[in-house]
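In this view, the complex is presented without one of its protein chains, the others remaining in place.
When the chains are written out, they are named A and B in that same order, and each has its own residue count from 1.
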Amino acid sequence: MTDAVVDPVSIPVPRSARPDRLLRRLWRHRSSRLGLILLGLILALVVLGPWLTGGSPSSDMAYQNLAASLQPPSAAHWLGTDQLGRDELVRLVLGARYTIIIGLGAVATGVLVGLPLGALSGFYRGWVDLVVQRLVDVVLAFPSFLLALALVAVLGPGLRNLIIGVALTSFPRFVRLIRAQVLSVRERPFVEAALALGVSRGRILWRHVLPNSMTPVIVQTPLELGSAVLTAAGLGFLGLGVRQPTPEWGTMLGESRDFIFSNPALVTYPGLCIVLVILAVNLLGDGARDVLDPRLRSRIKIPRRRRT
Amino acid sequence: MTALLSVRGLKTHFPVRAGALRRTVGQIRAVDGVDLDIMPGETLGLVGESGCGKSTLGRSILRLIEPTAGQVIFDGIDVATLDARRMKAIRRDLQIIFQDPVGSLNPRMHVGDIVGEGLHANGVRSRAERDHRIKEILAAVGLDASAAGRFPHEFSGGQRQRIGIARALVLRPKLIVADEPVSALDVSVQSQVLNLLAALRQQFSLTYLFVAHDLAVVDYMSDRVAVMYLGRVVEVGTARQIRTNPLHPYTRALLSAVPGRERQRIVLSGEVPSPLTPPSGCRFRTRCPMAQEICARVEPALDAHPSGARVACHLSH
Partner (left out) sequence: MTEPVLEIRDLRTYFHTIRGVYRAVDGVDLTVRAGRTLCVVGESGSGKSATALSVMGLIEAPGEIQPGSRIRFDGQELVGLSDREHRRIRGRDLSMIFQEPMTSLDPVYPVGHQIVEAIRAHQPVSRKAALNRAVELMALVGIPSPERRLWDYPHHLSGGMRQRVMISIALSSHPKLLVADEPTTALDVTIQAQILELMRDLQKKMGMAIMMITHDLGVVAEMADDVAVMYAGQIVESGIAEEVLTNPRHPYTEALLHAVPVLGMSRDEPLRVIPGVVPSPLEWPAGCRFAARCRYAHERCAEPPPTATVGRHQTRCWLPVDRSIGTGSATRTAAAGEVNR
C-alpha cells in the first residue's frame, strides 16, 4: 500500500555482481575463501599438470610398466603405481585436467544453452514459453544420470560427447532457474519505467531484466560444476569415460575397483580427489549465496511480526 | 481551449482465470467507464482509495496496461488504438513518475544511464548530446552533475525520487502522470518533492495528472480534482469546490476521514465491494448513508451540477 514506512532499523545495503567486487567479497567470506583456495589449487593442477609431471601423458613415468605394477609408495613413485605400473600421482595430476574440463565444459554448455532459453521463455511468455517448458519437462522426466549414460552410449565415449551428455542433464535446471528469475524481474517497476520511455523489448531484456536476474545463476554455477564432475566420474567409472589410457578420475576409480581389497589406496586417491572438488564448489556456492542473497545475510534484523 | 488529454468511456478489465483449463470466470473491472479532460497547463488531481482504479487509469492512459475499451485522445490522436511504432513516437510527450523510489530505478545502472535511457530510445545517438541533456535535467531537479556516475543506492529516498522525475522530464514531455509520487517518502522529504514538482510545472509548462490517496496533498497540488470510487469517477470539480462544497456523499466521507481536522465526522460503514461484482446501480450505495431505492436500480451518470462541478449521484441533482 501507500504510506509504507521503511523498517526503522533495516538499512538496505547495496550489492553488486560485478566480478571484481564479487571475488573480493567471496574472499572475505570464510567458507568461500576455502573453496576458492581449493579450486585454485585444482585449477593450477589442470594448467600446470603436464609441466609438473615432466611432459605429456605418454612420458616414461606415466607409461605402463607391468613389471612395476601395484607398488607401494616410494621415492620414485610417491603414491605408488597402479595395476599397469603407471605412477599414481602422475595420473591423478593429469586426470584433474580431464575431470575439470568435462565439468567446466558441461556447465558452460548448460549455461550457454539454458540461459537464453530460460530468459526468452520467461520474458516473452506465450508459445515460446510453452515450447521451452515442454522440452525441459521431457528432459527432466528421465533420471538425469540415465539420460547422460544413454546419450554417451549412443554417441560413443570421448571428451566432446561426455561434455554434451553431462550438459544435457544440467541445462534444464538453468532454464528453470533463469526463467523464474526473469518472470519476477520483468514485473519490477523499473521495467515499466523503461516501457514508458519507449525502450524496445529486446533492450529491456538485455539491459534491465538479465543483469538483475543473474544472482541465482552465479550461486548455482559452482554447485552445478560439482554435480557435473560427479556425473562425469560416474560415467567414467562405468567405462563410458574418456578413452584409455587417458587418465580421468572416474575411469581410474572404475579400473582400480578390482583391487579394492588388495590395494585399497588405488580407489581412495581418485575418490578423494572427486570429494575435494565437490567440497570446494559447495563451499564456494554457499559463500556466493551468503554474499549475494541479502535475505540470508547475517545483518541487523529485528523481529517485527511476532504475535504477542 | 481544447483539452490536451480527453479520456472517453475508458475501461480496463482484467480477466480472472480459474481451474485447470484457465477458463475466464470473471472480470475485475478496475477501470469501468471513465471520462476525463485535462486542459493544457492544468493539474488534475485523481484521488481515491486503494483498489478504486486510479493507478490503473494512469497506466491505461500511457498504455502500460492495455485498456479494454474506450478512447484516450492526446493532442488530437487516439492513442488507445495506435500501433507500436506510432505509440513509441507519442511516448516522449507522455511520461510517468512512479511511487516507489527504490523499485523504479534499475539498481545495476548508473544514474546517468537511467536518466539518459529515454534519449537513447528516442534516437539521440550522440553521447555528447545525451550527456549534456542529462546534466541539464539533473540540475533542474536539484541534483549535482556528479550524480550521473553513481548508482541509485547511493541516494536517499527523496533524491531517488528526483532521479525518477529527471528520467521522465528529460524527453520534455507535455503530460506527466504522477502516480503517488510522494506517498513512499518521509514527511520532511515529501515537501521537498512537492515543491519541486510545482516548480517544474512552471519551468517546463507541464500538465499533470496527479494521482494520490491523500486528499490534502491532491488539494494542494491540483487545479481540479476527480474522485474515483470502484472504477468510476464520482465527482469532478475545482479543488476549491471539492474541498468546500463536496457534492457526492463519498467525497464528503473522504474529506471527513482526513485525520486531524475539526469537523463533523462521517464514518462510512463497511468496506469497498469487490470490483469483480460491483453493486447494481450506484456503486457507492452499499456504503452510502443516504442511499435510496432508485440508487440500486439506475446507475447515475456524471452530470453537470449548477455549481460547475460534475457529479454522479441521484441525490445531488
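Going forward, contacts are C-beta pairs under 8 Å (C-beta built on N, C-alpha and C of every residue); 3 or more make two chains touch, one makes a residue touch a chain.
What you see is a predicted model; the values in this text were computed from it and never measured.
A.B. asks: Return the single residue from B:Ala145, B:Val258, B:Leu276 or B:Val298 that touches the missing chain.
C.D. replies: B:Val258
A.B. asks: May I ask which residue of B:Val102, B:Leu194 or B:Leu315 touches the chain that does not appear here?
C.D. replies: B:Leu194
A.B. asks: Give the residue, chosen from B:Gly58, B:Gly112 or B:Gly158, that touches the chain omitted from the document.
C.D. replies: Reading the full complex, the residue touching the unseen chain is B:Gly158.
A.B. asks: Specify the residue from the set B:Glu129, B:Glu271 or B:Asp303 that touches the hidden chain.
C.D. replies: Residue touching the absent chain, from the options given: B:Glu271.
A.B. asks: For review purposes, identify every residue of chain B that touches the missing chain, sorted by number.
C.D. replies: 49-50, 142, 156, 158, 186-192, 194-196, 198-199, 213-217, 219-221, 243-244, 253-261, 265, 267-268, 271-272
By our rule, only the chains that are shown with their structure count from here on.
A.B. asks: Averaging over Cα atoms per chain, report the distance between chain A and chain B in Å.
C.D. replies: Spacing between the chain centres: roughly 48 Å.
A.B. asks: Show which residues of chain B lie in contact with chain A when the two form their complex.
C.D. replies: Residues of chain B touching chain A: 50, 59, 62, 64, 88, 91-92, 94-96, 98-100, 102-109, 117-118, 120-122, 151, 153-154, 157, 164, 167-168, 171, 180, 183-184, 186, 213-214.
A.B. asks: Which positions of chain A touch chain B when the two form their complex?
C.D. replies: By the definition above, chain A touches chain B via 1-6, 12, 14, 16-17, 188-190, 192-200, 203, 207-208, 211-212.
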